[in-house]
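Every protein chain except one is present and positioned as in the full complex.
Letters A and B name the chains as they come in the text, with residue numbers starting at 1 for each one.
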Amino acid sequence: MLKLYSKIFSTSKTVIPTEDLCCDGELELMGKELQKKIQKLFNGSLAIREVDAGSTNACEHELTALGNSYYDVERFGVSFVASPRHADMLMVTGPVSRNMREALVKTYEATPDPKIVVAVGDDAIDGGIFKGSYAVLDGVDKVIPVDFQIPGDPPSPKTIICHLLKILGAIEERNNQKEK
Amino acid sequence: MILVPVLAPLFLGIVRKIKAHFQKRKGASIFRPYRDLWKLFHKDEVISEYASWIFHFAPYLIFAVTVIVGASIPLFSTYFANNLLSDFLVIVYLIALSTFFLALSGLDVGSAFGGFGSSREMTLAALTEGGFIFSLLALSFLAHSTNLFSISASVASLSLLDFTPVILAFVAFVIVMLSETAHFPFDNPATHLELTMVHEAMILEYSGKRLALIEWAAASKFLIFLSLGANLFFPWGLTMRLGLGTIVLALGIFLLKVLVLTIFVAVLESSIAKFRFFRLPDLLFIAFILSAMAIGLIL
Partner (left out) sequence: MDNLISAQFSFFISLLFLAIGAAGSLVFMKNDKLANWWGNGLAILASMSGLFAATKALFFAEEFTYAVNATLPNLSFVFNFDKLAAFFVLVISFVALLASVYGLGYVKHFYKKYNLGTLGFFYNIFLAGMLLVVSAHNAFFFLIVWEIMSLASYFLVIFENKEKENIKTGSLYFVMTHVGTAFIILAFLLLYQSTGSFDFGIIKENIGNVSLLTKNLIFVCALIGFGAKAGIIPFHIWLPSAHPAAPTHVSALMSGVMIKTGIYMLMRIFIDMMPATELWWGVLILVIGMLSSLLGVLYALTESDIKKLLAYSSIENIGIILLGLGSALVFLALNMKALATLGLIAALFHTLNHATFKALLFMGAGSVISKTHTRNMEEYGGLIKYMPQTAFFFLIGSMAISALPPFNGFFSEWMTFQALFSGIQAAGHFVGWIFILAVGALAFTGGLAAACFVKAFGVSFLARPRSEEVKQSKESELSLIIGIGVLALATLILGVFSGSVAKILTGVVSNLQNFQSAEKIFSTGASLFKLQSGFAVVSLSMIFAALLVVLGAIYFAVFILTKNRKVKVGATWDCGTNLGPRMEITATGFSRSIITIFRGILKPSKQTDVEYRDADMRYFPKNNMIKLEIKDVYGAYFYQPAQKLVVKISTWVKAIQNGNLNAYVAYIFFTLVILLLILVI
């Protein structure tokens, strides 16, 4: 036990500071902007349920990396939950294979309103490298209504966090505060 | 009366913050649980078509029980001593009432997870009750009363030699507290794996305001156990009078004691792994035996 504690206390903190995250220019937000009311509701407490609709797991790896001690998405009030009933946002990855279509619809219906659906990765946006295959349905928006899209194959955790913060309106807030 | 529900999410946030720091992250702010509750009250609900009135009603009852128990335990003063509700057996069985309904609501929706969550929860609750009653019983023999406020008053005036049984009973109580509030090594409150869930499995179907009530009740239960641990076993700092200065001081000492215990729980959660389910009864029997030893020492 002592070895564990000494290791914990001797390791240095390596959390990437928020300023370094999103300072490269204008971020293109693909999708409608959220209502101000919902933005205020979710800014500081967002529960995400991740749905793998036949993806290559590359996006999942990046999403897993979100919670580690470098990116630390929890400090923005974002957390991952186990059940769609507890979730506010559904992050769907993968080009929606035929077998996962029904499961995805059920997950969507099991999530209470108000909810946000984000398609993560090029596969989820329009099928990506599997576009046109007989086994996939070419994108999440063919199955459930999608609010936002995060491009990339796979998108890096930095990109994902930036998009999340922009969706929640957190970046404008910080920019406003910095300008002041 | 409203002190426990108001303060409870704060301590949940503190536990998460400390765990994050142990993982060398920054973690969410300690006021995040309040934001969670606020958000949940503003969300709609989706309820299963198979659920019955028990599913609809249980969260209210569970929350009501935590409010009542929170009002009956010594928090920062003995002035509000409520003689009629502060018997420790009443507290134990009221908490059993909330567990009963939580387990029933887990069974109600007919999902596979809820059922085995209820099964595990009732197994642990059945075995925990023995240790719980015994650790508080040890104290009540010291105090010659089963009223919680009298117990605090008596333990405060003990000499150092008589304090050994209190320490034994306290260790047993800590084990019971970890079991009832679903922390390590009994349950992982942050897990996503349904196979490892005990408390979380029963609430997978809840959403919106009912989920908010249940989460709030779980946080209140945690604070209730922390206060019991702080004020029954180390009751110095409780005021008897009702002056503004003394109340502020007593409140401060109370918060400090509870903070120490919270830090202990958080450090524990960061240091050990969750035990395998069938190792847990051994731990609960140890709690039982420690309390029995404490009783033996007292008599």
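Note that contacts are C-beta pairs under 8 Å (C-beta built on N, C-alpha and C of every residue); 3 or more make two chains touch, one makes a residue touch a chain.
Since the model is a prediction, treat every value here as computed from it, not as a measurement.
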Left-out chain, listing which of the shown chains it touches: A, B
Omitted-chain contact residue, chosen from B:Ser111, B:Ser220 or B:Thr262: B:Ser111
From B:Asn147, B:Asn188 or B:Ser227, residue that would touch the chain that is not displayed: B:Asn147
Selected residue (touches chain absent from view) among B:Ala125, B:Leu139, B:Ala219 or B:Leu238: B:Ala125
Sole residue of A:Gly54, A:Pro84 or A:Gly128 that reaches the chain not shown, by the stated touch rule: A:Pro84
Option from B:Leu97, B:Val171, B:Leu249 or B:Ile286 whose C-beta touches the chain left out: B:Leu97
Absent chain, residues of subunit A that touch it: 83-85, 100, 102-104, 106-107, 109-110, 112-113
Where the missing chain touches subunit B, by residue: 41-50, 52-54, 60-61, 63-65, 67-68, 83-85, 87, 89-90, 93-94, 96-97, 99-100, 103-104, 107-112, 114-116, 118-120, 122-123, 125-130, 132-134, 137, 140-141, 144-147, 150, 204-205, 208-209, 213, 277-278, 281, 288, 292, 295-296, 299
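Throughout what follows, only the chains that are shown with their structure count from here on.
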Cα-centroid distance, subunit A relative to subunit B, in whole angstrom: 34
Complex interface listing, subunit A residues touching subunit B: 1, 4-5, 8, 11-15, 41-42, 44-45, 47, 68-69, 72, 74-77, 79-83, 85-86, 88, 109-114
Parts of subunit B lying in touch with subunit A, wherever the complex brings them together: 20, 22-29, 32, 35-36, 38-39, 42-46, 191-194, 197, 200, 204-208, 211, 270-271
